[in-house]
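Notes for the one structure printed next.
Note that one protein chain is taken out, while the other chains of the complex remain in position.
First chain written, first letter: the chains are A, B and C, and each begins at residue 1.
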Amino acid sequence: SCSSLGNESSVLVINTGGTIGMTLHDSGYAPKANALVESLRKLPILHDEQYARQTCLYESYGLKNTLVLPQSKLNKRIIYTILEYSPLLDSSNMTTDDWGQIGKDIEKNYENFDGFVILHGTDTMAYTASALSFMCENLGKPIVLTGSQVPIYELRNDGRDNLLGALLIAGQFIIPEVCLYFYNKLYRGNRVTKVHAESFNAFTSPNLAPLATIEVDFKINWDTVWRANNTAMFQARNELNRNVGLLRLFPGITASTVRAFLQPPMQGVVLETYGSGNAPDNRPDLLEELSKATNAGVIIVNCTQCLKGTVSPTYATGKVLMDAGLIAGSDMTPEAALSKLSYVLAKKELTLDAQKKLMAQNLRGEMSADLEGAKLCLSNH
Amino acid sequence: SCSSLGNESSVLVINTGGTIGMTLHDSGYAPKANALVESLRKLPILHDEQYARQTCLYESYGLKNTLVLPQSKLNKRIIYTILEYSPLLDSSNMTTDDWGQIGKDIEKNYENFDGFVILHGTDTMAYTASALSFMCENLGKPIVLTGSQVPIYELRNDGRDNLLGALLIAGQFIIPEVCLYFYNKLYRGNRVTKVHAESFNAFTSPNLAPLATIEVDFKINWDTVWRANNTAMFQARNELNRNVGLLRLFPGITASTVRAFLQPPMQGVVLETYGSGNAPDNRPDLLEELSKATNAGVIIVNCTQCLKGTVSPTYATGKVLMDAGLIAGSDMTPEAALSKLSYVLAKKELTLDAQKKLMAQNLRGEMSADLEGAKLCLSNH
Amino acid sequence: SCSSLGNESSVLVINTGGTIGMTLHDSGYAPKANALVESLRKLPILHDEQYARQTCLYESYGLKNTLVLPQSKLNKRIIYTILEYSPLLDSSNMTTDDWGQIGKDIEKNYENFDGFVILHGTDTMAYTASALSFMCENLGKPIVLTGSQVPIYELRNDGRDNLLGALLIAGQFIIPEVCLYFYNKLYRGNRVTKVHAESFNAFTSPNLAPLATIEVDFKINWDTVWRANNTAMFQARNELNRNVGLLRLFPGITASTVRAFLQPPMQGVVLETYGSGNAPDNRPDLLEELSKATNAGVIIVNCTQCLKGTVSPTYATGKVLMDAGLIAGSDMTPEAALSKLSYVLAKKELTLDAQKKLMAQNLRGEMSADLEGAKLCLSNH
Partner (left out) sequence: SCSSLGNESSVLVINTGGTIGMTLHDSGYAPKANALVESLRKLPILHDEQYARQTCLYESYGLKNTLVLPQSKLNKRIIYTILEYSPLLDSSNMTTDDWGQIGKDIEKNYENFDGFVILHGTDTMAYTASALSFMCENLGKPIVLTGSQVPIYELRNDGRDNLLGALLIAGQFIIPEVCLYFYNKLYRGNRVTKVHAESFNAFTSPNLAPLATIEVDFKINWDTVWRANNTAMFQARNELNRNVGLLRLFPGITASTVRAFLQPPMQGVVLETYGSGNAPDNRPDLLEELSKATNAGVIIVNCTQCLKGTVSPTYATGKVLMDAGLIAGSDMTPEAALSKLSYVLAKKELTLDAQKKLMAQNLRGEMSADLEGAKLCLSNH
């Protein structure tokens, strides 16, 4: 006598760890294994036990970590299953191996779910979101990263609303992107950066408007949503090259510092330059180190250290860096550029030139394709 | 028969270079020596030739690079003299030596002027403003850095207004700080960072409200203005230690990269950590490199890579870094922390411990003194 | 065997109605009597049934509409009692009588509670908050208005967090003001206006920074908190004069419209003028109507129709209005000015001149006291 209305969708929640599931201990917050499901089960906002029983949810899903949201405004029932990592990871501790693991878990479960939510600490969430956006090839379903600044076990917290919003997006909308949802905004994952250490409004997407704002209504900017332009089968590329790094320019940086940073096994570097991609042009020592590295096969991408801005290949002042073999990074965030390097360098089937070409191309909406600036519509008299 | 109303003040403008004075050449913008004065002389907004003649300005100042603003709303005449550097410097090319030169020039002219304006490229202006704030000890007069995103020779530009505003502040108000003036806002110099590569509104002061907003009226937040609490004589400390650097954490950073970065002659490093000062605590290899360096006498300051936020010495999650000997950087910008290291490490008269203590102290308003967070006023029942 | 930790505070929640407690019916949202308490009782975030039983809460309070929050971070237990109005009011339907009723209920319960929360529709919440700020004389406890854009019964809503935040403020902090709490910000009640019809971030306080921002931590601007400077006993003045109105200037407004609006029984009018308090000075017909009214004893307050700005008594362009007998409204919102008129005109013990004087004075922080603009600290040479 089980009955379901049929209008259900299913979401896999991968709980990697992070503040959202932490509890207070003597020495501060720490993750607690196997606690999140039990906690959510008691929150009527995030689980409807009555529906679960009526529909024999646990029997059909056979899993003690499956929950179901109350009915949404669009009359959907979102059934979600939590896959918890062991151990739970502080996001400071995330590595490229962990990115690979997430990719594998999505691939393994890709056909069984309508969407994916990834719970993650905020500190490196922008890095992971960027990496996954590249790793997930031919993505046709939503993958939404979220987390919180305050644990879900605290009286006041942003975790409940972030999780709820992420589930509603992943279970109801065809936004086939790796996204990041935080404080009522949905961002493209490879466009975000964490800008506030202590605010609920922790993330921003400096060079692209949010994909959606979700307050009284779901306002989705469908024109911005990225769609793969082929119909190949989804796969997650889980190999990532770890020999990559971020180097920020500063006045007085020495050639020896640059040389040390670029030495083998380094294969890809994001150089955070000034303004629109500028570097000293009166420092032959520095430029020589950069040239030597690019000649030796290191891919160096020129990104700005400004929050907002674009490094264009045609802009004159960055010319010395172009001459030194650097690639203009357009308006990629450092997080996106770094993880794109990890992804591209792992494609061993490609030549170095082909890899460089990929770095300069827009693969997943991570850069503004049109680098020529404002189109003009001049009057003609 | 020369006559002056007497209500004059004098400002020294040090033109170090930068976009504000560039002209268009075949290959882009480039600085042009000795051109700025002549150009300003033709702009009635920035020079009142009639007044100059009436008051025999050139005779009394004996300098062809002296100009005078039209009368201000506060009935002041601001007479300004331009000291142009040769060669003019692109701000990407600025070094600690150039900071020292600016310090020397201010010191040499300190008694002869009521205020100082420094024209500077925007790319490293936040670094220079931070450095000067530390170098200028017992400052009693305003030093205002400014520049522009578009050269003053262009039809539309932000240089005229930025220069005019900076002169009006330096010549009329007792704000005894190193400040940065841009797009109608006056910021504390060691609090700013460049956030927009392509907007007139290029700077922000993420953790401190502007000192003043200057639109229809001059609205100055006098409560925020920093004042040296002693009456010692002004001096510019021009020695700066160049063995300093900025290192940004990222997922997967290797111990060898960190080791290479921290190797001698490095003496001071700003580590840009995650969130509120977090780093991997499951990476003994990394932490050992940091420990080795601090044990060897390198001062490492823990600053967040978030635009806004505070690294507190009492926050639990940064504990592994405290244990490794790092100093909590509070809400200093990376620019401020880096140049403070340059300044403090050059004080050879101090022990290492005394230097570390200075790094943790608020010297020029560069950090929020009260690190204990919001004061509470609990009700009592 | 009942036990309480003693660290409790008590809050009276006056539920006047509004979206927060509405449910969906055939023809849209409508209020539902006696439903809120039962609903909150089932939300573990807003009620801790276990604590209620352990401490025999219902026995000691003897009321079925008492609830208790889970323990707060400051280790408080906030016990709150809901007083629900019958019928529940849509905020569009609020009148000065309803303001009076709220005042009476606060006065009656003033000694028995540590703080007060008023649930209210958002549409006229800024008017009610303004009115209560004047009516509550010698206030020594917090009164916090809140509500929501989406009903608390919806899956995603802003009502839970708004109610929770309001309770935590009212039960824990000595902010002896009538405040409005919305979307993690606490505002002075007589400074707010509703600016967004469809966003969670619906209110703004255009001319005063928020009293507090409540995200990861409670950040309270204690310097801004208003405190009555006497120790007289609290009372709520519940008489309000209804013969008041808001009239917005627009190009081409006719003298007959103005005359009609100002005719008896009108006693107080907020004239929403242009910019810094401007009105046509070439319209003797208009000005004559205004003069006739002020001569006949109508108090007319000059407020700007701009969201931000100040109407100063010394500003020249508003001179024709001063000559016509209007009072400069400084930076009061129209909502504050209107309800202040209602309050002041009801003080029948005062002469018209004394009433006018009160209108020009800062009574509850509703206007910036210092109208002379930025203080200058001119250099002196």
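We adopt the following convention: a contact is a pair of C-beta atoms (placed from the backbone, for glycine too) under 8 Å apart; a residue touches a chain by one contact, two chains touch by 3 or more.
As the structure is a prediction and not an experimental result, all values here were calculated from the model.
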| Contact with the hidden chain (one of C:D48, C:D90, C:D105 or C:E289) | C:D90
| Contact partner of the left-out chain, one of C:L246, C:L350 or C:L363 | C:L246
| request: Just name the one of C:F200, C:Y274 or C:Y343 that touches the chain not displayed here. | output: C:Y274
| Touching the absent chain when the full complex is considered, from C:K194, C:K340 or C:K356 | C:K194
| Since one chain has been left out of the picture, which residues of chain C touch it in the full complex? | 27-29, 90-96, 99, 122-124, 127-128, 194-199, 202, 242-248, 250-254, 257, 260-261, 263, 266, 272, 274-276, 278-283, 304-310, 316-317, 319, 334, 338, 342
| remark: Where chain B meets the chain that is not shown, the residues are 42-45, 69-73, 149-150, 154-156, 158, 160-161, 164-165, 168, 184, 198-201, 214-217
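Throughout what follows, only the chains that are shown with their structure count from here on.
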| request: Average the CA atoms of each chain to get its centre, and name the chain whose centre is farthest from that of chain B. | output: C
| remark: Rounded to the nearest Å, the gap between Cα centres of chain A and chain C is 42
| field | chain C, residues touching no fewer than two other chains | value | 217
